[in-house]
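Heads up, one of the protein chains got dropped from this complex, but the rest are sitting where they should.
Going by the order they are written in, the chains are A and B; count residues from 1 in each one.
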Amino acid sequence: MPGDPVLETARPGAPLRRGAGLVRAGFPLGALRRGFGGHNIAAAALWIGPSYVIFILIMAFPIVWNIVESFFASSYGKSSFVGLANFRQIVDSGQFGSAFLLTLYWTAGVFIGQFVLGLLLALFFNRRLWISRFIKPLILIPWAIPGIVSSTAWTFLYSQGGLVDQILSPFLKTGPAWLAEPSLVMPAVIVAGTWKGAPFYFLMFLAGLQTIPAEMIEAAKLDGANRWQILTHIELPFLRNLIGLTSALGLIWTANYFDGIYLMTGGGPANDSTTLPIWIYNTAFSNFDLSEASAMSVILLLLVLLIALPYLVGRRGEDAV
Amino acid sequence: MRATLGRRAWLLGAAVLIGVTLTACGSSGPSGTTSSGPANLTIWSCEGCWGTNFPNVLKQFQTAHPNIKISTRTIPFASYDTTLAQAFASGSGPDVVWINTSGDYGLFSSKGYLKDISTSVVGAPNVQESDFYPNEWKEVVLPQGIFGIPIDTGTRALFWNKTLFKEAGVAPFGTTVSWQQVLNAAAKVNALGGGVAGFRYAGGEKWSMMYNNVGPLVFEAGGQFVNSAGTVAYATSAPVERAISYWDQLASYAPKSDLTEQDQSVAVSAFAANKAGMFYNGFWEIPTMMAANPKLQYGVSLMKDVTIDSNTGGWILSVPSYVDSSKMPAIRDLFSYVFAPQREIYTTSIMPAVKASTKLDTAISGPQYQLFWNILAEHAQQPLPLTQNMYTEATDILTAVQQTQLGHSVSSSMASLQQQLEGLVK
Partner (left out) sequence: MLFRVKRMAWNVAALMICLVLAIPFIWTVLESLHGADVFAPAFSVFRPTLSNYTFVFFHTQLPRQFLNSLIACGTAMIVSIPVTAMAAYGYSRIRFRGKRLLFFGVLVTQILPATALVIPLYKVWSLGHLFNNLVALGVAYAAFNMALGILLVKNFFDNLPMSLDEAATLDGCSRRQVFWYVLRPLVTPAIAATAVFVFVNAWQDYLLASSLITNTGDFTANVGLYAFKGANTTNWGAILATSVLVSLPSVLMFTAAQRYFVRVVSGGVKG
């Protein structure tokens, strides 16, 4: 409603200007500032403390252990400090470049696929349909199914004469071996990966879309906006931060993902689908060379941090963090 | 001929010994109840790895040795390696443990995770070299010592589908068959069309590659990938190149998708449904096959050309290195008890490594298993070397073989494999 100080200051994605509306009304804020503003460590400890207690209890040791371990090498139970030798060995091996590029290919492909599919599903189901109460939960099934089963099912669908070949038979004479052709294996596993993880984006975007005040949409409709304009001018901007955080986390998880590809192709054929996590598993982790595995994890960690960095840096302009 | 005579003798011997065993069963084992003090032992194994009746054997042991308490833990096979690594890395875990020959034995022993038991356990009753099949024993003897006692092994052969052979006009195979015969048969069956493949395999899984696909072919040709000390690689040798070239031809009669197939069951299922002419795997597939298709008609043969087939894959009983030496007498008694022939058959669900156990193993004593026993007894001369880098070797070999199947030349793929293997054995 025009003139409503709340809605006026609540521009989607706008930095929160504390008390902007009330300042205009000349309200004394000093009293409020002491309670709400200012650096308040005690309150922070109370509210944020529990989460950090749990984090430190469970995660502090593993992270530190991995970093420390990556600078050591052990044989016959004795550990010795070797500095950057583990890292040098990894980077010098011929496999590193290919694994790195495949990881980027996989991460980008799956992320875009999951994002778009999840968003489309959320938009579609963001309306009142009597059937949606029953079938919306079913959309979660790809995510809920155990990895080993999803891989087996997709391997079967991709087999020659399987469902994928049958569906594409009008276009292709004979179905290729999807998981065995070097040029097709990555797209094939990316499709399977997209299917598996899209429900997460659906969940997030649905939650987001449900909190957009109905008035905003109504007002836009009254102004004559069509569906596309509503999407690009109201819904997406309102969800900008949500999209940012979902993307940052989604990229991190996708880059670290291992199960699906490994169970479908084992990294093959001839390492054509061996991403970094699979390479870590194959040449380091299954050898139980823990130090080298830690070094590889540190490298993967740095790569993933690089992915997450834009999200964190991009928030610098915000007042919130 | 020779097989029939052997079979009759074995059946007779089995009948006699079954009678003897049944009467002897339940009685306590050989003496030794007072040689070790009180102890609490923990044993770990994986799901489906120890035999169905092994808990019973352990109960009997505790009855015979009242001051030794045993507790067990069964770990899902899929996480067995990880769980063991955690236990060894943190220095706390089982006192006695099942170790896999594929990769783990060489690896764990090279890292010092396993105790050298050549003096503390080897030499006890039932745990002497003469009790075991020679090739089984040879596997566990490393230059640095003996780090485990072989429990069992799985022998494998070529399965061929009688129905499809008849349809394709292929003469039935004998007990042994040459490489060329196999290739011809695969071509003819494949030509039947209608979704029928001449041959099927799991080409994306490294142990399948070692034990079912090219490994046996390499040994057949008298070669190996790496020597047992793990110091020399032979990827560019004539037997290896010959085996890989042959494999390329044979695999061309299989669906292309088998190149990355992770699961053996798919080939077995297709075979049972009369959609695959041949596959190569172990005798444990027989119950699954027959359950899927009770009317299945199949035969088993040895793919034999230059030398003889070998057996591979199995478990070893070891003691982690952190185990206190005060527990060793009790562990020695346990090994002695468990490896007695009439009990060793219960430690495993495949073939026992103890020679005398063979006649007693009634679970796999039907005629359909005879060839597999023969492999173990007569033909198993060249086990796969259990080197410390077996995992990486197997992965590299898998990659190189897949490359040849994707069109690279055998010589160039083997040359690069040689380089990689040499990098490992430095």
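Everything that follows uses one rule, which is that a residue touches a chain if its C-beta (ideal position, glycine included) is under 8 Å from a C-beta of that chain, and two chains touch if they have at least 3 such contacts.
This is a predicted model, so every value here is computed, not measured.
Q: Out of B:163, B:269 or B:368, point to the residue that touches the absent chain in the complete complex.
A: B:269
Q: So which of A:59, A:91 or A:116 would be touching the chain we can't see?
A: A:59
Q: What residue numbers in subunit B mark contact with the hidden partner chain?
A: 46-49, 73-79, 82-83, 85-87, 89-90, 92, 100, 154, 263, 265-266, 269-270, 272-273, 282, 284-285, 288, 291-293, 349-350
Q: For subunit A, which residues lie in contact with the unshown chain of the complex?
A: 1, 4-7, 9-10, 12, 16, 18-22, 32, 35-41, 43-44, 46-48, 50-52, 54-55, 57-59, 61-63, 65-66, 121, 124-125, 127, 129-133, 135-150, 152-154, 156-157, 163, 195, 200, 203-204, 206-208, 210-215, 238, 241-242, 245-246, 248-249, 252-253, 256, 258, 277, 280-281, 285, 290, 293-294, 297, 300-301, 304-305, 308, 311-312, 320-321
The rule is simple: only the chains that are shown with their structure count from here on.
Q: Taking the complex as given, what residues does subunit A use to touch subunit B?
A: 74-77, 152, 155, 158-161, 176-182, 185, 263-266, 268-271, 282-283, 286-288, 290
Q: In their complex, what parts of subunit B are in touch with subunit A?
A: Residues of subunit B touching subunit A: 81, 85, 88-89, 103, 107-108, 111-113, 195, 203-206, 255-263, 266, 321, 389, 391-392, 395, 398-400, 402-403, 405-406.
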